[in-house]
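Pasting in a structure now, in structure tokens, and then I'll have a few things to ask.
Only one protein chain is missing; all other protein chains are in place.
Presenting subunit A:
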Amino acid sequence: MAPPAQTNRSPSPSQPSGKSEVTDLKSQLRQLAGSRLPGVDDSKRELFKKVISYMTIGIDVSSVFGEMVMCSATSDIVLKKMCYLYVGNYAKVNPDLALLTINFLQRDCKDEDPMIRGLALRSLSSLNVANLVEYLVGPLNAGLKDNNSYVRIVAVIGVLKLYHISVTTCIDADFPAVLKHLLLNDQDTQVVANCLLALQEIWNGEASTSGDAMKEREALLSKPFIYYLLNRIKEFSEWAQCLVLDLVVKYVPADSNEIFDIMNLLEDRLQHANGAVVLATAKVFLHLTLSMTDVHQQVYERIKAPLLTLVSSGSPEQSYAVLSHLHLLVMRAPYVFSADYKHFYCQYNEPSYVKKLKLEMLTAVANESSTYEIVTELCEYAANVDIPIARESIRAVGKIALQQYDVNAIVDRLLQFLEMEKDYVTAEALVLVKDLLRKYPQWSHDCIAVVGNISSQNVQEPKAKAALIWMLGEYSQDMSDAPYILESLTENWDEEHSAEVRLHLLTAVMKCFFKRPPETQKALGAALAAGLADFHQDVHDRALFYYRLLQHNVTVAERVVNPPKQAVSVFADTQSSEVKDRIFDEFNSLSVVYQKPSYMFTDKEHRGPFEFSDELGSLAIGTESDVPAHVVEANDKDLLLGTPDKEESRGAGTNGSAYTAPLYDTSLLSTSTQVQPELPISNPAAAGLSPQSSLAIDDLLGLGLPATPAPTLAPSPPPLKLNAGAALDPGTFQQKWRQLPICLSEELSVSPQGAAALTTPQALPRHLQGHSIHCIASGGQAPNLKFFFFAQKAEESSIFLIECKINTSSAKTQITIKADDQSMSQAFSTLFQSALSRFGTS
């Protein structure tokens, strides 16, 4: 009856799959299942432990599922817990067998011991089998009303789990409403915290499709609720405090008094031993005060000491996380930290990821008074046995030199590096001396004297070699043997593997030739010949170019190759300020550690559980788009980042713009109300260009009243017709949006009907679709909506791109139009407006 034993053995003994062990376990469990002997629980425990240890190391023990369930009829809570753990792990792959567990789990959910009720409920909701959710609703409902807080805590998370298994079941059972009730009324703060995080996830998920969820989500940021949480913050566990603080960051206080109240209330959170709480508090402070420059400054001063304490207490990992944030702050406001530079000195036993951050911070905080000491310290690191850090240190010295403080002393140090005769030190120093000379040509005399002594044989790294060759070319008049060094380098052309070095060599020989023709002629000939024969395209081309240039006219060639240069005043920053601001917005997240904004390393849906304040993060996909949805999803984040208006995108949640907004709004409102009646009435024509409307727009844009009566008399431009079936993929859109300049940017009003119709934002794309204007992406939340449209001129490839930001409460729209054919943009704008004006009326 039993199959032969061999079939159960693992095919190869060298790869233990544990199959035979599992079969053993299976039969032993079966024996114990029905047994009621004393001591049987102990033997069961041993077997269960074995099963779980196999599970941990990755052996598949799902085949004993039935036996485990049979054995689970026990009053021993340790056994029960092991069984729950097992079931939770394998239910998903054994949905049929999972059904077996429902019975005993449901029974346990009614147990009189709240521990068992809670545990059973947790296991039941962790089964993660879609067709078993019906069994979950009843116990969850009971659990949420349980008088024991442990059960309620478990039940709230259970609702969230249900939401992830089956959205409809969760919503239909009206669980969000129950959670909301608990959120506001439960006495246990952990229940409240769990409700908060569950509702954030649920409403975040629902917000794209349901207006109600969007409103609920916003209500979490209402003043009463935020205050309700803030006043109780000390009752929450430290982890829940982080959750609350994350929410508070998104709250926009009405005035500065409110800001100070909140800050005073949270002040003592900065003394918490948990770094996560301190950073979350720091984020609240930093974001609340964005618009108050001097207070913002004080916040830096205030959070400095707690952060430094966190860096020096705790494990290296924890201090790294805090140090990354400190690094960000130092980079933003180095002067605040200028007296604290000694905190950023490296300790010899620190991991290199910490040292690297500290070196950058040292570089940033160096000022007139500290430069000397910092550079001295950095020079110690340069002699360090840790070569990557030694290199970084030399680079840091160079950066400080380029910051213009006490260049005199630093140049000396750099030149000493060159004499240290460690190849990597020499290499780094050469590159730095080159940059230094580009900025401070006046130092050439001192530098060249030292550089001239370096034997090119000792320099092997391409970057350093290129730097040396550049200096040989640039300062060949000051280095007596420059032509001969270049000549010998040219002779070894074939051994030079780096194309960069060969390119530099060509140029250097040319420069040298103009300065000292008789000595260099030979080298030049050899270099050009070698360059022409070079297999590398760029080298070949440059050699050919120089050759022909020389053939054409030597003086012209000199003007091209060796024109008088201006000193470089500022070297380009590697990171744009937009990216930096974005990282700052995402303070207390991984973005800071990675030094990248989140869109560069996370999928959209994982960007944060509650990212709605960030307009870009919550963008939904334009449903009317012709493009497959997933393509849009993959691209829209980049697409939207191409938008030039950083300020706008930071909008809704942070108060940066909130304080300036009211003024701006009212002025706009007044203009738009004046114009408003004109537009719909004076624009009866469909797609044609209406002179009146263009006049109105000119007026609106402040372009001056038409001095000439042109509009009516001017030959009307050909009517603009759009291609109804236009298609554009988001990648192209994004690219075009970045490349094209803004043709037109204006504010318009939306008719009251239109604003009303915008309660369902998707109505607008649908409406414009009828006018051959297609939506490619949309997002935001009421009252601020944002859409991206495109349209294509009929029978032509010319594309129009439109960014349209609508504020439903003030009924105003800000549109930005970019077009391939800029001459048509005005016509298109008129067309767009007329289409927009009829929105909500039809």
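One rule holds in what follows: a residue touches a chain if its C-beta (ideal position, glycine included) is under 8 Å from a C-beta of that chain, and two chains touch if they have at least 3 such contacts; residues count from 1.
Definition applied: contacts and distances are computed from a predicted model.
K.L.:
UniProt protein name for the omitted subunit, picking from "V-type proton ATPase subunit", "RNA-binding S4 domain-containing protein", "AP COMPLEX SUBUNIT MU" or "UBC core domain-containing protein"?
P.N.:
"AP COMPLEX SUBUNIT MU"
K.L.:
Out of A:M70, A:L99 or A:I157, which residue would touch the omitted chain in the full complex?
P.N.:
Only one listed residue reaches the unshown chain, and that is A:I157.
K.L.:
Please pick, from A:D261, A:D435 or A:E461, the residue that touches the omitted chain in the full complex.
P.N.:
Result: among the candidates, A:D261 touches the missing chain.
K.L.:
Which of these, A:Q347, A:Q537, A:Q551 or A:T760, touches the one chain of the complex that we don't see?
P.N.:
Touches the omitted chain: A:Q347.
K.L.:
For the chain left out of this view, which of A:S43, A:N94 or A:Q416 touches it?
P.N.:
Only one of A:S43, A:N94 or A:Q416 touches the chain omitted from view, namely A:Q416.
K.L.:
So which bits of subunit A touch the chain we can't see?
P.N.:
48-49, 52-53, 56-58, 77-78, 81-82, 85, 89, 92, 115, 122, 128, 150, 153-154, 157, 160-161, 181, 184-185, 190, 194, 197, 219, 222-225, 227-228, 230-231, 237-239, 242, 246, 256, 259-265, 267-268, 271-276, 278-280, 295, 298, 305-306, 308-310, 312-318, 320-322, 324-325, 339-340, 342-343, 345, 347-353, 356, 376-377, 380, 383, 385, 387-388, 391, 409, 416, 419-421, 586, 588-594, 598, 601-603, 606-609
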